[in-house]
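Following this message is one structure expressed as structure tokens.
Every protein chain but one is kept in place in this view of the complex.
After this line comes subunit A, so read on.
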């Protein structure tokens, strides 16, 4: 059994060293997830660092990261395992019909012909592993059923080989944008964490740590504008990822002062809807071009 983090405080410190600034609830939940060996389900708007948290846990604990990107139409063969049937076919042809049926049968359903997919490889790894199941709300309901066995018992049943149990339980992180309600069964097995936009203080810390060259004054102005933008009724409020992008843009343009004109010129980096931009210009009383 692996100890992932010693305490919530330890989780906060080590995640910070890995370049991820947490708040108290996030550090606590990450610690609990490790201590209880329960999967962690993270929900929240796009771009608040859901996927990044999983990567940071991997970096902080020196574990390997196995990622399963979910999409519509994802099935067992691409999530769990698949038999390498081309190789099996070759094997049968190579034997030239000399082996008996039972020999061939035992032969072609062995490790050698098994193609492991993310879920199975995460379970079979001997090293500490972080398993990231990204955007789990994009999958079909059937895949959730497939996840249940993996998430609760950390085992996979392959009819021809038997049940493969985890030698070492991985740290599982599921992320979701909440476009679909996940089933109760999946939710029950997970710890839940809702990541939201951070407060101004933490956002400034995140922006300055991600974009080292940024001046303190510009960072403060930038975060102020972003916080005000989030108060407006927008179709898509700017996320942390977008404020970081904005900071990088300012560095690239070598701008040392975030005045009205610069805000209007670079607004496209943070707001991606035309109507949102118009609204921001109007509400923040910026002189439009």
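In this section, contacts are C-beta pairs under 8 Å (C-beta built on N, C-alpha and C of every residue); 3 or more make two chains touch, one makes a residue touch a chain; residues count from 1.
FYI, contacts and distances are computed from a predicted model.
Asks: Given that one chain of this complex has been left out, which of "(2Fe-2S)-binding protein", "Ectoine/hydroxyectoine ABC transporter permease subunit EhuD", "VWA domain-containing protein" or "Glycosyl transferase family 2" is its protein name according to UniProt?
Replies: Looking only at the record, the undisplayed chain corresponds to "VWA domain-containing protein".
Asks: Give the residue, chosen from A:191, A:241, A:255 or A:269, that touches the chain omitted from the document.
Replies: Of the listed residues, the one touching the omitted chain is A:191.
Asks: Which listed residue, A:78, A:91, A:180 or A:202, touches the chain dropped from view?
Replies: Final answer for the missing-chain contact: A:180.
Asks: Identify the residues of subunit A touching the omitted chain, counting contacts across the whole complex.
Replies: 8, 24-25, 28-29, 31-32, 35-36, 38, 41, 43, 72, 140, 178-181, 184, 187-188, 190-194, 228, 231, 233, 235, 273-276, 278-279
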